[in-house]
Structures are given as structure tokens and as C-alpha cells.
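With one protein chain removed, the remaining protein chains of the complex are shown where they sit.
Here the chain labels run A, B and C in written order, and each chain numbers its own residues starting at 1.
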């Protein structure tokens, strides 16, 4: 049942070594303060599912040695270039990569949300994305005539983790239009959320706010983390810290630089 | 492309004889004023999909002879008893009934929303709901070991029709938590909406309102219809008119009484 | 304290609900709704209660599908079903009596039963008309079966059937008589039940609801119920219908 955590670390305690953790894409409320806390704790062997892509978060976790398996459709720093620690890990073979395509991850999470073992998806046939996924199956659609279609097994994460603008003391979290966060929480066994601020009253009592609210029923733990998505953006709240991301891209290009970044921005708990 | 209709009848002009029309359940914004207008126009041979159930709306349309096929999970007046014209039509064999179960209709509309030919659903196996639906298929799940599962073909309506609290001049419609309306609009070729009132400004500009908004991109026509769900309720706006529903249940018990109801409340355009 | 039959049933159903996390109640189920709200009052807010159709008593923000998705996730522990017919195998019929091509009687339809009966761990059947017309050897139409073949995915199913005369439990494909309500007899139950069931050597009387329970039902549950079931709340608890706005 839901509780407001006494600390960020307490809220994150359900995220254990080796668990399957699903996190949102770079613009949908990435829990960066929580990610730094997980790295400080020294979390290991994560099966990280980034829905459907990632940027700084996956790169940091990979660089810090927290990830065993990565399941996503792309990792990139966007305008700031490739994700250096992700790229190095793939080339060095230090993580297991499950390459996907964006709608496949959405569909696989929705399968778990609906309690079905799989979801169908068009596309994919003839691609190497499909070729290297022996967990995906092709069937002949029983509604067609020689009509192959891919079935994707449900992804049921142990924990969903994201950052949002606000929550109330009943565990309700306002997610606005980023409804994939709702799907993540529905699909996962447990859900941990960091928020910018607490909302007075009950978010479900106001019809306008309720429409953008993930009910506390699905939420296990909430911690306050002001500017908790920094240096990534939080929708409708703040933009990305471009200078910081440029600094990251530069430092993370080498292992030494990355270690320096970790020391300065993660282990030192320093926040702009 | 979207337009604000000059009249309700103009907005409804895309709903033609014989088309597949999807409408929401009894508490999710039933377009009753639009329904009365369709009956006045004398619409015929509808394939009516009620997502996933219906009450007064399906009963009225059936009684007025507008429906050829009904696809839904239940029609009932709830506390006011069985839906008399629906019951009579089934017993007299005057409509074709495609009995479903609620999540099957949600899933089949979501299949159309996602552009997949089918969606899987648990349950159903061993039921007569499945037995009488030769358009539904059972496969052995390729992810299981002797694990049968039902596949439901996508339902792609010609038109989605519903009533909502407000819209703006860009065609954006505020639907709040009744997100099945969004799925209906995504799944249907065209979408027609009646609303209580017009909203100044752009609903998508306010993050709180945007979270409960169906974008105008999916909406073809909007007409104003104040108390347009009457005598059914509109979420967060007004409740059901219990006395009127009791009157309907009483009158509609006989063909004569139903004709009297139509004369008084539909053809006379009389609204409480 | 005197009590109405509906109060006894609500009390019994609340006991059947037990210490779960989440109870959902479907359409046209005022007695189960009263029972769920009673369980919530007793549990000081636990279980979560979701009353389909009641904005005040549902947390859903993902549309009408969320109930079914939630059940598919294993997040609904208790649900309720009734039936125009219920048979001794636990099959429920919400569709029709007679031949499918020319039915003699038509009910509203299967609602979510053909899904929820399979996936909700504790489904409590209720039928306030206990007769050979409603409790039959074999239903005419299976909206949802009481049991499934071993290879069919089925984490859920029926655990009990409560009627105006008695309470049955359900296990291994059969009903067992558990108690007979005050004012009714075992012989009467046997006379009015169309299906075969097991009968232990001793069948107790269903206990009357306590004074505390009746007070909770009348003073706390009934006003909450009136939002969704105005006619029921008026008939059973004398709660007056509010005019529609």
C-alpha cells in the first residue's frame, strides 16, 4: 500500500539488484535524482527497460556499471551526440542489449497492463530488429489470408520509476499528458515516483486535475525531489539544462571523464 | 478537417443509413440530443456499437426502427428495469444481435486505435458468448504450452458520436477521465461531438485541461447541445433525470406507450 | 434489533469479502455495493472499493476499460455476479432463456462476466430470487462458466453464492450449503433449488447482523449508496432520492 517515503533512498528500497526496472523516455519525466541515488547505492544487474528510448539516464546507469540488460529502441544524447557509455558498453560487450522499436515497447507494456500474454504489431517483418529477438514470434493472422504478423510478449517490470510534477497525500500523482507513465505503473508490480512538490487536497476531487492523474492505488512510494529530472526537462515545468548536457557529452566521451562526472555530479550529491 | 457545425443536423450529416456507429456507455457522455435528431431524421439500418453497454440510447434507436445490428455487452435501464424495446426486438428477431463482453469491445476498439487486425483477450473460453461469435478466433498462444486464447478482430466504426462538456474553436474536446471516448475517436473514421458549451482559448494550451482533451485533429464536426446527454448524466456536469427515466421505462413497456414517448419527447423536440 | 433481509445479505457478503485489497462492484448490484462499502467502513478505508458508475467511489482515470485492465493485472480481488439463471456447475446466464435462435426471454447481456469470472480470484454470486426458475440444473446460455478445463488460463472463479434463503460455498465445481438465513429452512432450500449441492451434517443458521453493523449500514453506508442506487437506498434504508440537477 502507498506511503510517502521518509527519504529518497527509502522510496527506492524496492528497487533491488537484478530487478526489471522500467523508466520513461528523455522528455517524459526521467527520475534523474533517483537515478543518481541508485548509483550512489551501487545498484547492480538491472534489467533496464527504457520506454521507448533513453538519453542521459541509461548512459549514466550503464557507465556506472548498474546495468546487465538494456531493453530499448535507442539511446542517444540527441543534439549532444551519441550516448558514450552506452556505445562503449555495446562495443565492449559489457551489457546485454535487447534492441526494440518504439511501438513494440509500448505494446509490450500495454500487454502487461491488460493482463494478456502478448500484443500484435505491424511492421518488423524482414527487419533485423525482429531477427535478433527470439522472444518475439511471427504468426499467420487468423483474420487474414497469408498475413504474417509479429506477436510481442508482455513486459511485466518489477518496478516502474518516474518523476512527476506533483502528488497528493493519497498517493495520486499528476502526470498530465504523459500517459505512458500510467501504462508503466499499470504494467509494473510496484511503482515508485519522485515529485517536485506535494499538492494540497485530493487530485481526484478536481475533474480537470483528475483527468491527468495516476491514482494512488497503483503507487507504492513517493519521495520529494525538487528539480528531480535535472538536467533533463520535466513537461510543462522546466526545460533541459543544455550546458550541463553538453558538459556531460564531453566528459563521458572517456572513462576518466565519466568518472570525473560521477564524482562531481553523482557521488558528491551536487545539484545545480 | 474539423468544423463547428451550423446546426446539430449538419453535424450529424456524416452519420448515414447503414453506417457503423460507436457510442459510449450510459454514464460516459451519451449523445441523447443527437440521438433524438437521428431518429427524427429517420436514420435506418445502423450497425450500433455501444462501448461497452447501453441504456436509453440503444433502446430508443431500436424502438424507433433505426438499428439493423447491435454489438454490445448489455442493454438495460439499470434500476429502472430491462430495456423494453431492446428486449422486444430480440424476442421478435427484428435486430441482429452480436453479444459481447465489456473488455472485448474495449480491446476491439483499441485494436483499431493501434492499427492491428486483432487483440487477444483472456476469459471467454467455454462461454456461449464465444460460441456464437464466429468472427472471434481461438489460437494456441505461441508463448504458452497448450494455452488457448481468444483473438478479437478490430472494430473500425465509420463514425464515433458522443457528448462532452466543452470544446474549443480548434475542435479540441474536453473528455476528462472518460478516455474510452478518445479510443472511440482514434478507432473511428470520423468523429462527431456535441458539447454543452464552447471554451474560450485553446484547451491544449493549459496543461491541466490538455490532459483530459481529445485533440481536434481527430474531430470532424462539433455542435452545441446544451444538456445534450439528458435524461442521462454527464460526468462532472449533471446527474440522470430519474423521474424521466422511470417514465420512459413505464411507457416503453408497450409499443403504444413507446410511440407516445417518441411523439412527446423526440418528434416534438421537447426538452425538460 | 430487527433488520431487513438486504441487511443480512450485505453483512454476509462483507464477511465473504474478507481482508483483501480491492473490491469492485459492477452494474445493478446494490446489495454487493452496500456490502463492499460496509467492508470498507469496517476496515477503516481498506479494501479499496470501486463501484462501477459512481465517480465518487471509483479511482479510475483511464476510462471504462480500466476496471478490466485492473482485473487483468490481478489487482481486483473480489467481484460480484448475478444471473438470470445460475446452475450447479457455477455457470451464469445473463443473456436468454430458451433456444438461442428463438429465445423465450432475454436478459440485458453478459456485461463483463465472460472475462471477470475468469480473472478475479473471489467472485461472489448473488441472486435474491432463490427458486427453481433461477437456480437450475443447467443454464440455457453460458455467459461465463463456473469452471474451465485445466489448460485454460483461469486464476479466478466463484467462491460463494448468496440468495434470499441461504449461503452456498463453491469449490471443485460444486456448491455446498453453508448456512440458512433466519426464517428459512433446509427443506425449503432443497425444495427451491434446481441443482444438486452438497449438504454437511450440520448447517447453521446465518447469523443476524449485529447492532453495530446495522448502525454502520444505515447511518454511514446508506447515504453513500444513494448516489448510485437512489431507488434501492429509498426502499431499503428510507434515504430520499435527491432531485437530478
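Definition applied: contacts are C-beta pairs under 8 Å (C-beta built on N, C-alpha and C of every residue); 3 or more make two chains touch, one makes a residue touch a chain.
Being a predicted model, the structure only gives us computed values, none of them experimental.
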Practice problem: May I ask you to name the displayed chains that the omitted chain touches in the full complex? | Solution: A, B
Quiz item: Looking at B:35, B:182, B:221 or B:237, which makes contact with the chain not pictured?
Solution: B:182
Quiz item: Among A:35, A:57 or A:101, which residue is in contact with the omitted chain in the full complex?
Solution: A:101
Quiz item: Looking at A:35, A:178, A:194 or A:213, which residue reaches the missing chain?
Solution: A:178
Exercise. Using the touch rule from the top, list residues of subunit A that touch the missing partner.
Key: 24-28, 51-53, 72-76, 78-79, 82-83, 86-87, 90-91, 93, 99-104, 106, 110, 121-132, 146-149, 177-183, 231, 233, 235-236, 238-243
Self-check item: Hidden partner interface residues of subunit B, rising order
Solution: 1, 112-116, 179, 182, 186-187, 204, 210-218
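In this section, only the chains that are shown with their structure count from here on.
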Self-check item: Centrality ranking, top chain (CA atoms only)
Solution: B
Quiz item: Taking each chain's centre as the mean position of its Cα atoms, how many Å separate subunit A from subunit B?
Solution: 36
Self-check item: Averaged-CA centre spacing for the pair subunit C and subunit B, given as whole angstrom
Solution: 28
Exercise. Round to the nearest whole Å and give the separation of the Cα centres of subunit A and subunit C.
Key: 40
Practice problem: Spell out, as numbers or ranges, the residues of subunit A touching 2 or more other chains. | Solution: 114-116, 210-212
Quiz item: If you look at subunit C, which of its residues touch at least two other chains?
Solution: 60-62, 68-69, 72, 119
